[in-house]
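Of the protein chains in this complex, one is absent; all others appear in place.
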């Protein structure tokens, strides 16, 4: 794992504070779990019907009936509970998730999120992402700052079909932490070795700077 | 218990055939359970969250947490299941009850049922009765043929607020078994010692007779 | 990871309740009625409450104490047949009563607990229970709109809980409890026995702790929970 990615995951992990109920989306967000303090009192939720996710298990130790929503074989912790898919999303829609961390294709400066469809290229269905994005009390995005071709993912407006409007509060990338404020994107932290100019260039929308010094992560 | 009432309950019990899922309403219908063959394969449902009702228990043997919808202390049978109130009525509304037996203030010759409210006199709320009456696959009524003042309960049209329209298929009373057919009430069985004239007089609607002899119960 | 813990003193839990709050109360008859939380709410004294409960218990039992103390302005329920005192309050206009079909009340609460706006149902169509309700056509059929119900507070009775608030209910004491435990901003649970994290098999949990805010241990049960001799 690259150093920048590790730092991004570690920084995102600090977003999770004691007592929270958290859903980590498929992909990068799921990896945040490896950067949480072992004694942190937190409840991890997966939409296929489990609260209290324990460590991921290798095939030889896996329970064939115990996976997370991404298909990884996981384990229980003391106090886990299993439930059906309706109950699982009842938790989501009724606002019982304090936080969800999701991947993104695009995030707009008004907090719109596009992460489920690229017309003509990628349309596997929305799965549970729309309910997480629309209903978790706090939605943050964890993503590379640009796509593989180097195009910015943080934009003035999304071009792809939306997952949810005005819901993203913060974006963690390999370059920076960017908050979505009423006036647009605000750069709040910088990755080690990255300059403000580099982040600005990699961002497809104006990026305001705070009055104070930018912390590094 | 009067002889006529015992015969009515015993006759009504024959309506319950192997394999059925049955809800017996509060009052007279609940007592039908005492007239079922002990080896009859049948599932009794109570709307407060139990399938597989076993015998009623006296206070000294009762479980404080195990009642039926009428508040009687009941017991389990092998294979009982407990569930919440939403699941209980899901069974009802989705048509999983083969039969419900309900009490009545009035039944009309088109199968309308009134059994929950007497304006100005009695309005304790509809409880679960409306869903049972509207959604059980077969609805039969178990009731005295007349009210305490001697007024007929079987009428051309109900005068009281309805529980459900066109749902009653058959009425068991202390005097007769009366079917609700497309053309109105049909007398199909007579209680011992009761004449056709007596039943007709106690009925507030035309009562057709079948071509065949009337069985006695 | 370890799960957060939510064990709380009864007074602290009940102190959250404010005048004018909507309070859901579990139970169907005695089983599942949180008798001790109800007594604490009487002692707390919050007034002008809207209660949501299947029934009004019996005179001198359960939520009848809240009716007796004049703390209830409105009752959303299904059946008051066993409480002549509640019927008297209703008939004399001292409490407002809204009757729901029992399974529809259950669904409205579950909808509130599931982040839905309403359910559409044909229960009561063509009867006076449909009067005043919004009607929507779906695929050519008429349905009544049954709006979701939520509350500020839910008072729940469970048989067992772990410190995270995973709950199990005994027998027919389940009834409305798991539904109301989904549908309130603050879900307060009185429990007969607290067991350690991990003692409830994860498959056997009836209410996942994610829905629960405060877990209040009961000591010795009062006589109100006992078999009623009629």
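The letters A, B and C name the chains in turn, as written, and every chain counts its residues from 1.
The rule is short, and it goes like this: a residue touches a chain if its C-beta (ideal position, glycine included) is under 8 Å from a C-beta of that chain, and two chains touch if they have at least 3 such contacts.
Note that the structure is a prediction, hence the values are computed from the model and not measured.
Student: Counting the whole assembly, list the visible chains that the omitted chain makes contact with.
Tutor: Listed by label, the shown chains it touches are A, B, C.
Student: Any idea which of B:64, B:96, B:165 or B:208 touches the chain not displayed?
Tutor: Final answer for the missing-chain contact: B:96.
Student: Using the document's definition of touch, tell me which of A:83, A:172 or A:185 contacts the absent chain.
Tutor: With A:83, A:172 or A:185 as choices, the missing chain is touched by A:83.
Student: Looking at the full complex, which residue from A:16, A:77, A:92 or A:191 touches the chain that isn't shown here?
Tutor: Once the missing chain is taken into account, the touching residue is A:92.
Student: Suppose we count only contacts with the excluded chain; which residues of chain B make the list?
Tutor: 18-19, 21, 33, 36, 38-45, 50-54, 76-83, 86-87, 89-96, 135
Student: In the whole complex, what residues of chain A lie against the chain that is missing from view?
Tutor: So the residues of chain A touching the missing chain come out as 46-50, 59, 62-69, 71, 73, 82-86, 88-90, 92-93, 123-128, 130-131, 134-135, 161-165.
Student: What residues on chain C make contact with the chain left out of this view?
Tutor: Those residues of chain C that touch the unshown chain are 107, 111, 114-122, 134, 136, 138-139, 141, 143, 145, 147, 168-171, 174, 202-204, 206.
FYI, only the chains that are shown with their structure count from here on.
Student: Please classify the inter-chain touch graph. Allowed labels: line, ring, star, complete, other.
Tutor: Topology of the interface graph: linear, an open chain of contacts.
Student: I'd like the most central chain, judged by C-alpha centroids against the all-protein C-alpha centroid.
Tutor: C
Student: Using mean CA coordinates as chain centres, what's the gap between chain B and chain C in Å?
Tutor: Centre-to-centre distance between chain B and chain C: 29 Å.
Student: Taking each chain's centre as the mean of its CA atoms, how far is chain A from chain C in angstrom?
Tutor: Distance between chain centres: 35 Å.
Student: Can you list the residues of chain C that touch 2 or more other chains?
Tutor: In chain C, 110 touch at least two other chains.
Student: Multi-chain contacts only, two chains or more: what residues does chain A have there?
Tutor: Residues of chain A never touch two or more of the other chains.
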